[in-house]
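Quick notes on the structure that follows.
Coming up: subunit A.
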Amino acid sequence: MIVPLSHALILSAILFGLGVFCAVSRRNLIMMVLGIEIMLNSASIAFVAAALRWQNLEGQTFVLFILAVAATEVSVGLAIIVYAFRRTGSFDPGNYNLLK
Partner candidate 1 sequence: MHMEPANFPYLSAILGTTVAGLIAIMLIPAEKKELIRRVSATFSGITLVISLLLFFAYDRSMGGFQFVEDYSWIPSLGIRYINGVDGFSLPNLLLTGIVFFTGVLTMWEMETRVKEFYALYFLLVTGVFGLFMSLDLFFIFVWYDVSLFPMYLLIAVWGTTRKEYGAMKLTLYLLAGSALILPAVIFLYFKSGLGTFGFVPLMQSGMSGTIAPWEQKFAFILLFLGFGILAGVWPFHTWSPVGHAAAPHAVSMVHAGVLMKIGSFGVLRVAIMLCPVGWSYWAPLMAVLAAIGIIYGAFAGLRQTDLKYVIGYSSVSHMGVVGLGLSTMTVEGLNGAVFQMFAHGIMTALLFSSIGYIYDRTHTKMVPELGGLSRVMPVASTFFIVAALASMGLPGLANFWGELVVFIAAFRTYPPLGVIAVLALVVTALFMLRVVQRTFYGPVDEKFSKLQDVSFFLGVPRMILAAVLVIVGLYPSILFDVIHTASAPFINGLPK
Partner candidate 2 sequence: MTFLGLLFYILAAVTVAATAVAITRRNMVHAVVYLIVSFFGTAMIFYFFGAPLLAALEVIIYAGAIMVLFLFVVMMVKVDSPGEDLLPARQWIPAAVFGLIYLVIAFLMIFETRGADAPLGLLIASPRDFALYVLQNHWFSIEVISLLLLLALIGALQLGKSQTKPGTGDET
């Protein structure tokens, strides 16, 4: 054995927490996307560890698709953010407050 599953899950949970922390406390849209990336990544670790636990490849498959989704997220997310930045000149999410 390498480590108990729980330890890998703890690692995943800590990373998830850091991702959330980044997403909710950095006043920067790009950093927010980055934080969400970290969250996705943390899920990947848990999946890989779980795949090892159940000795099947389902978990690893998930990770493969998470990679693809992460890529999509970044491309679409950054596209929107960049175009928004071009219009407003700001990455500060607090500046996006027209809708209310």
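One rule holds in what follows: a contact is a pair of C-beta atoms (placed from the backbone, for glycine too) under 8 Å apart; a residue touches a chain by one contact, two chains touch by 3 or more; residues count from 1.
Regarding candidate selection, all candidates are chains of the complex that A comes from, given by their letters.
Note that the coordinates shown come from a computational prediction; the quantities given were computed from them, not determined experimentally.
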Margin query: By the touch definition at the top, subunit A has one partner among 1 or 2 in this complex. Which number?
Written below: 2
Next item on the list: Give every residue of subunit A touching candidate 2 within the complex, in rising order.
Entry: 1-11, 13-22, 24-28, 30-31, 34-35, 37-38, 41, 44-45, 48-49, 51-53, 55, 57-58, 60-61, 63-65, 67-72, 74-76, 78-83, 85-87, 91-92
